[in-house]
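What follows is a structure written as structure tokens; I'll ask about it next.
Missing here is one protein chain; the remaining ones are kept as they sit in the complex.
Presenting chain A:
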């Protein structure tokens, strides 16, 4: 990645488009584009108010506590000699050096492991990481200047949306954009579930695309579908008859796969999903800590954890220039987090992106078909032709 931008006077968009010339670094353009989203989300309801001094103590304490917790948190424990999957990409983790083997072979095995670790780190570091932020301008109708302690699911939602938008746009976008998130469902300060975050984010996609398209010669299209009540209705999903071109579609599946714990039979199907190139992963978590999950190995799920508090994104071009490295770095991490599959909360929201009609067909069979040799585990949703609602 080359982030060596020569900054010029001018609007933020010019500044960043000058800085991003290669495909790999356009992810950083997206962070800004989405980074303003999270903190500026228009939560409309009044949150419990605290005196300002109290609030800043609280913020400081909470971010300290969170960062402490994060450091002692759960790093992925990757096992050698086994396959692992990240966003549909398969990695064969090299085996540990055999102590009985000749020294040359051991050295080669160590080198293979080192190479693998580097490759994995590069993969993780190019993902967009959203964390808690503090000291941003107060949210509308609230004095809150941080989302520490309550915004983790929202941050996970932003990560998965950013990943999806990157997948649909890459590598054609080189512009920085910002858009505001007019959010009508989420209250500042309140804990969020994966389904409500998934649904709220889908509402933002049209305005995000409209703003992206202002900067493009060729219009990007992306339809969205929210599978409420674990139903996928083909009448609503398939493009109109006679439509020449397939429009990419993003599906969000809100699921609850158990009461207290996730039903163990569902892991096989979730893992099958995570092996597919059209699966963007899911947002879920454990112990009320939200996580964006997009990979697995054996009994462990892998992903990015938002429980780290960073300073607010720059509010002006001048500030961005001053804090450029810090701000950029705060959107990336090379740390992959892990979660034991039995600890996974049963509530989660899966994000899928079909770029072609073939991908859509493949997707529908993986999420909706009953157990078979190729498709272990139960179906996650019901795929039906017509809406079953409104017949009575």
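The rule is simple: a contact is a pair of C-beta atoms (placed from the backbone, for glycine too) under 8 Å apart; a residue touches a chain by one contact, two chains touch by 3 or more; residues count from 1.
Simple rule for what comes next: contacts and distances are computed from a predicted model.
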Identity of the absent chain, which is to be given by its UniProt protein name, from "AP complex subunit sigma", "Autophagy-related protein", "Nuclear pore complex protein Nup85" or "2228_t:CDS:1": "Autophagy-related protein"
Contacting the left-out chain in the complete assembly, out of A:131, A:145, A:164 or A:199: A:199
Residue of A:88, A:149 or A:298 in touch with the missing chain, whole complex considered: A:149
Residue among A:88, A:140 or A:258 touching the omitted chain: A:258
Which of A:88, A:140, A:298 or A:378 contacts the chain that the document leaves out: A:378
Hidden partner interface residues of chain A, rising order: 58, 62, 65-66, 69, 148-153, 185, 190-196, 199-200, 228-231, 254-259, 263, 285, 287-290, 307, 345-347, 349, 378-379, 381-384, 388-389, 391-392
